[in-house]
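Pasting a structure below so you can have a look.
Every protein chain of the complex appears in place save one, which is left out.
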Amino acid sequence: MRTPFSDVPRTTLTAFYWAFILYLLLPLTLMMAMSFKDANFVAFPIGEWTFDWYVKVMQDKQFLEACLYSIMIAAAATLAATTLGVWIAMLIVADGIRGQIVLFALACLPAVVPGMISAISLRIFISTIDMPTGTAAIILGHTVHAVPFVVVMALTRLRSMPGNLVDAARDLGADSIVAFFRVTLPYLRPALGGGMIFCVLLSIDDFVRTFFLGGYRPTLPMLIFAKVQGGMSPEINAMATLVLVVTAAVGLYAEYFTRRARTR
Amino acid sequence: MVSSNTTAGFGTVRDTTVPKYSTGIAKVVNSALYRYTLGAAVESRIGRILLLAGVPLIWLIMLHVGPIYQMLKISLLSHYPVQPGRESHFTLENYAIFFRESIYFTPLIRSFIFATAATALTLVVVYPVAYYVAKIVRPEGRSKALLLLLVPFWAGELIRTFSVIMLLANRGALNVLLREIGLIDRPIPMLYTSFSLGFGLVYLICLYMLLPLYSAIEKIPSPLLDAAADLGAGPLTRFRRIVLPLSRDGIVSGCCLVFLTCIGVFATPMLLGGPNTVLFPETISGFFHGASDKWPVGAAFALIMLVTALIAAAIFMRLVGGRKRRAI
Partner (left out) sequence: MEPVVQFDDVTKSFGSYVAVENLNLSIEAGKFVTLLGPSGCGKSTSLRMLGGFETPTSGRILLNGKDVTRVPPNKRNVNIVFQDYALFPHMTVAKNIAFGLELKGLDNDKIHRRVLELLELVQLQDYAKRLPAELSGGQRQRVALMRALAPDPDVLLLDEPLSALDAKLRQQMQIELKAIQEKTGKTFMFVTHDQEEALTMSDTIVVMNKGRIEQMGDPNTLYGRPGSVFVANFIGETNLLRSAVLGMESGVAALNWNGVTIKADPGGLSPKVGEHLYVVLRPEAIHCSADEPATGNRIKGKIRQRVFKGNHTSMMVEVGDGALLNTLVHPSEIAQLEGEDVWVGWKIETATVIPDRHAHN
């Protein structure tokens, strides 16, 4: 790649990039390192290194329950958000639809509203429909949060679909529903794959909505938060590290997957 | 029975296994159950419209507009939830309260200042990184460069905020390091201050700024920069006159996104902030976890925050991104 640029900006920028990477990874690395500390308090320097905290965490019933709870909520919210998101996207691209912009704006609304306000508004909302705080409310909140992202991903993919595909299916005897399931949905699959993983991670990481909509059963972030309020301990670091590693791995895989699919 | 007969042509293997066709479809579609329900629905125009638009519209109105609308409604009531035996009436008092006491409007101002400062700082910090990945890195390596940056992204607000504590605590890495090299005797209390809050905010949102910037910069055709360099423009000039203007859309969307996120952060101020850095979300939350008939005030405050934040974002978009077709 020939470039007439002088090397000064190049090396400066490269250094900057790596400095930034360092900056991003430093706190997380420290947090992970602290989880190996052989002591009951959180402080540097780390003396002895141990896996004890991990053992403790893996055996902690509360932690495991919170994991399961988070995963369950994430699964439910993902399913709901994906179905709704695709449905909304199909409406937006439908033939002869008017007010597409309004529909799109409505669909994106929860993403534009600051998280806190979204959480509060949902808290008020469930109260007005006499829904108690708890699992159902959390799933609802996470679904509302995730729908805009699914809509955008589905729309992008749908707009790249050749218009004749559905026509061809109908011409060969399929009604609108069959055409959707046999042609449109398979076409959407790559976008949906990445979208669903995104929804799962969005749900597992969510704090503010869960805070206001949740009951007494903690999700992972709620659990960590409660423990932090109770006092710092390497145990919390171990928990956080576990969550970090798993979600980062899944997230990276999803990114890698979608980027590969896009360039293929 | 599969007979393999590889000829010279790649892939032309005569495979005689019979594929499995989707014969179930016809069975489903021709079944009475389908024909009288979905099948009948898709036949008529009204049916199709209902099927397509019904659920989405109900969802959008009820759950996207609904909560905001309810919030607005509640903010105009005197009491909510309504205890039995009492009644609630229309009032604007909840909004008036906001303007009366400094303890109420100061946090909002503080939120705005923090959000704006964090946004500006993030822009300055992230822009070179985005430029680096978009323009300096070879196209093949860009994915990897980006992936590396996105590693912390998936950890979530809480964990990333928590990790900042490790860095800034009295016995956190930074203080210990400074003590080790002898710069200080006592740990500098960095947590629970504006500094830690600001640091945490930037740390949290910098990646939200990255992707819009990256997309915008990547779209700038490299030949433009090459041509400019050919014509004698130095790196600063190229940046000022080509890169910056052409990436304006990315800057605007990135900043708006980041600003709106900052205004609404809840966990980070609680973990990293102190008594002097009460931000507005905390103020609002107070109305919901305390005495239960203060909800209307909280709702009013939330609405005030929403409106001001959106107006600020709109003004910003107009100012910076507004005139698109102006000659340079």
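Per-chain numbering from 1; labels A and B assigned in written order.
One rule holds for everything that comes next: a contact is a pair of C-beta atoms (placed from the backbone, for glycine too) under 8 Å apart; a residue touches a chain by one contact, two chains touch by 3 or more.
None of these values were measured; they are calculated from a predicted model.
If you put the hidden chain back, the residue from B:Val29, B:Leu72 or B:Leu177 that touches it is B:Val29.
Residues touching the missing chain, restricted to subunit A, are 162, 164-165, 167-175, 178, 182-183, 186-187, 189 (touch as defined at the top).
In the full complex, subunit B contacts the hidden chain through residues 9, 11-15, 18-23, 25-27, 29-30, 43.
Here, only the chains that are shown with their structure count from here on.
Contacts from subunit A toward subunit B in the complex involve residues 1, 3-6, 8-10, 13-14, 16-17, 20-21, 23-28, 30-31, 34, 42-45, 84, 87-88, 90-91, 94, 103, 106-107, 109-110, 112-125, 127-128, 140, 144, 147, 175-178, 182, 201, 204-208, 211-212, 221, 224-225, 228, 232, 236-237, 240, 243-244, 247-248, 250-252, 255-256, 259, 263. Listing the residues of subunit B that touch subunit A in their complex gives 22, 25, 29, 38-39, 42-43, 48, 51-53, 55-57, 59-61, 63-68, 70-71, 74, 81, 125-126, 128-129, 131-133, 136, 138, 143, 145-160, 162-167, 169, 171-173, 175-177, 203, 206-207, 225-226, 229-230, 235, 260-261, 263-267, 271, 281, 284-285, 288, 295, 298-299, 302, 305-306, 309-310.
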